[in-house]
Every structure is written in structure tokens, then in C-alpha cells.
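Missing here: one protein chain of the complex. Every other protein chain is in place.
We call the chains A and B, going by the order they appear; numbering starts again at 1 in every chain.
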Amino acid sequence: MLELVLFFVFGTIAVGAAINLLAQRHPINSALSLIVVMASLAALFLLMGAEFLAAIQVIVYAGAIMVLFVFVIMLLNAGEEERTPGSRVAMLLGFPAVVLLAGLVAWTLLARNPHPVPVDLAGRFLGSPAAIAQLLFRDFLLPFEITSILILIAIMGAVVLASPAGTTTGSGSPDQPPARREE
Amino acid sequence: MLSITTFVIVTVIKIVIALVVLLTAVAYSTWLERKVVGHIQNRWGPQRVGPFGLLQPLCDGAKFILKEDLTPPYVDKPLYLAAPILSLVLALTSIALVPIGGWITVSGVHTPLEITDVNIGLLIILGITSLSVYGVALAGWSSNSKYSLLGSLRASAQMVSYEIALGLSLVGVLIMSGSLNLRGIVDAQGGHMAFWIPRWNIFRWPTQIVAFFVYLTAAFAETNRVPFDLPEAETELVAGYHTEYSSMKFAMFFMAEYANMITVASIATLLFLGGWHGPLFGPGWLQAILPVFWFVLKVFCFIFLYIWIRGTLPRFRYDQLMGFGWKVLFPIAVANVLATSLIVALQK
Partner (left out) sequence: MVPISYYLVLSAILFALGVVGFLIKRNLITLFMSIELMLNAVNLAFVAFAWQWKSLNGQVFVFFVMVVAAAEAAVGLAIIIAVFRTRETLNIDRVNLLKL
């Protein structure tokens, strides 16, 4: 009973914040709505017994990735979206499209589910850190090591892409003063 | 064990007591800071309002409430109001996971001395620390002024960078304790090792003292305290991200900073200094209260250390600060994790 109430509370908050993400014009408000979505999803993970994932969702997704988004929005400061005639048509078509697509995906997920198991915690947590660590460092060790290389590549790519033109290739443009030596 | 209503009533009582104690502790740590920094700078600090200036926090609170609450017309109002509330709420929430003592029995109810006992308590506290970056970032953004924006961007970048060293320095302790449960980690530190040295994590392996200092440095940076307080330095950025805030909203940022200090000090006590373990003596009722006293004493030592360093050290420049966090603290923390896992693996 309490789980049903909690599910509906957090589910409504998630859907409401997702709709707000689409409805807001300034990207900073959309970013904050996405953070609310992620936090309510963390609560839903906790309701399903995935306690480690709930904490990781808050720490990594809402606490690091979204901070990156908020930084970029604040630094670029590009302003609000404009209301063109094209965007009004897009919004009119958008609502039935959401309903259609959600129905399609939901039907696909549910139709192939012969034995649905209701979520009922009864004091047993399924996804404790110890259990996930057993899987992660034994069966999934190779993907784990590959993701570390993936993150390294992403860091290098981000640094190269975001740095101002000319500083990473080592040759500044001719009308700039030579770079100061770091001490 | 406990029926539902008893559990709810006990929890509500614990929440009320914890909030009252935490807010009083925050208020009096401001008094302590002004006194100690004053004495370090060879002056008295507050001494007129009450004996030794002890009523100063009350007067400050009254001043904040009665001050004119300015809202500049060019701010983004929803975010402007939400940012201090977010900071304060997150800072006060982490006290819910901190255990202060063992189990006590009050009028037939046997209850642990913490509000909740979660299996992943330490991860949740780290998550709350990650979320508190938003309070700072939104404050600067919504204030719509260049000092605020610069200060908040610097503060957010600093907090995010040092969070990594903070988390990694705790991994060594977690490897040794084998659990993320704060009560479990403290219970693993009971008893004594050779001679009289207690089994605190700080004494156990040669690596944990390094982890302790990495944690302490990262904690100073997380809470934006000297020597890492460039984002709110008065001489550099007016007041950083809380430039445009007045009276109660500014007081909320202020309280959030001290509450964060207390939280970080509590985590250091629980993970490195053995929590509430200490010499027990005396009759039964005294033995139930003494663990709480040891815990409070250790947290007080950390707060005093914070204030002492504030009065003594100059602040880092921003590029020195970021370079230190990424190039020095992060490799040391990783090396600590490697060394600790090697030692634990060789022990098995």
C-alpha cells in the first residue's frame, strides 16, 4: 500500500518534471527539471531494491553530469528559445506523438512479459553494493576495464574539443602575444 | 521489535532533537569561530553580549530576522529564492544518517542513537555533498551579477574537483571495514590493538594516516573554507556567490556552511577516529551518555581545527587550488586505494 503511494508520488513528479523540461524555454530551467527527474528516478530505484544504483544515480548523474550541463549553460549564456511558427506546429504535433509513442513502447514491453512479478520488497534488498561488486569485478570485468579506457578517450576528446583554437596544437596565431610561462 | 506508531513517534522525537541540537551547534560554532580567530589575531572577539559574548549568536539571529530583506529587481526570482533553501536543506539532511552513539533504552524503548540506519549511509552522504553544488551554482546564476556568477562558477568547479579526492580517500577505510554502513564501520573500530592504542582507522595501517590528511584537505575545499575559500573571499570577489543576498537568505547560506562543516567533521570522526569509542567508566546511566560525549568531543576538535586553520593560513589562488586538487590530491588518493587493497589482499 505504502509502496503504491510512493510509486505514484515519485512517478508523477518524474513525468511532471519531464513535461516541464519540454515546456520551458530557457535551458537552465530544463536542466533543473531534468535533475528533478533523475532524483525521482533514484527514489524509484530504491523502491525496487536497487540501493547502490539509487545512490550512484544521485552521485554520478544528478551530481556530476548535470553539473556539467549547468556549467555549460551558465558559461555559454545563449538565452531563451525563440517562438517561431515552426515551433508552434511542432508543439501541436508533439502531444499526440508522445501518447502514440508511449503506447507503442509500453505495448512492446508488456506484451512479451508472460509472468509479471509484482514489486514487493518485504525487507529484502536485491542490489546491495556487495552483490553488485561480485558481478562487476568477476563476470563483467572486461567491460569494466573497457569503460575505463572509454572514459579516458572521452576526457582527451573533451579537452581537445573545448580548448580555444590554437592552444593545443602549440602554434598560436601570429598576432597574439607569446604565451606566458607558467611558474 | 517496535510497533509502527512507536517507531514513528521515536523517529520524530529524534528528528526534532537532532535539528535543535544541530542548529544550536551551528550558532555556537559561529561564536567559537569569532572568539578563536579573534584571539589568534590578538584581540578579544565578542565579549559584550552576555558572559564571554555567549549571547552573540542570539543577537545575530535577531539581527538577521529584523534586517530589511532586499530582493534586487534584476534577479531570477524562483531560482534566487530556491538556492539558499536548497543549500540549507541539503546541509541539514545529512545529520539524519550520522550515528552518535550505541543503542540506548529509554523507558522501555530500545533504539539506536541515529535517525535512520541505512546500508549505504556513506554513499548517501556523498550524494548529498554532490547535490549541494547546485545551491552555490544557482545562487550565482540567479543573482545576475558578474561577481556572483564568477564566484559561483569557481566554487562549483572547486567543489566538484575535490569531491573526487574526498570520495577516494574514504575508499581505503571502506576496503578495510567491508561495509558502507556507518554504524558497521564504527563497530569495526572498537577495542584495542597492541598496548593501549585503540583500533581506530587512523592508526591501523600506514596508509590510513595519508588518507586522513587527504580527506581533511578535500573537506576544507568542499566546504569552501580557508585556505580554499577564494570563491567567497571578501577582498577578491566582494562576497562571491552570496553577494546579492541579504538578511535571512544570507543567514541560510551561512548556516549551511557551518552545518556542512559539522557533517564533514562527523564523517571524519566516524571513519577515522573511531566514532564514539572511548574509555567507559562510571555507573550505568553514565556509560550510556559517555559515547555521545566522546563523539561530540572529537567533532569539536575538528571544528576547532577548521577555525584554527582559518586564523592561520593565507588562501590559495584559484589556479593553485585547482592544480593542487587534480595533480596532487587525486594521485595520492588513488595511490592510497592501491596500497590499502594490496595490504588487505596480502592479509587474506
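As a convention for this text, a residue touches a chain if its C-beta (ideal position, glycine included) is under 8 Å from a C-beta of that chain, and two chains touch if they have at least 3 such contacts.
Since the structure is predicted, the reported quantities are computational estimates derived from the model, not experimental observations.
Missing chain touches which shown chains?
Across the whole assembly, the hidden chain touches A.
Taking the full complex into account, what residues of subunit A touch the chain not shown?
3-4, 7, 11, 14-15, 18-19, 21-22, 27, 30-31, 34, 37-38, 41, 44-45, 47-50, 52-53, 56-57, 60-61, 64-65, 68-69, 72-73, 75-76, 78, 81-82, 84, 86-87, 90-91, 93-94, 97-103, 105-106, 109-110, 113, 116-120, 126-127, 131-132, 135-136, 140, 143, 147, 150-151, 153-155, 157-162, 164-165
We adopt the following convention: only the chains that are shown with their structure count from here on.
Whole-Å distance, subunit A centre to subunit B centre, using C-alpha means?
It comes to 28 Å between the two C-alpha centres.
List the residues on subunit B that touch subunit A in their complex, please.
79, 118-120, 123-124, 126-127, 130-131, 133-134, 137-138, 140-141, 149, 153, 156-157, 160, 180
Under the definition above, what is the set of subunit A residues touching subunit B in their complex?
28, 32, 35, 51-52, 55-56, 58-59, 62-64, 67, 70-71, 74-75, 125, 128-129
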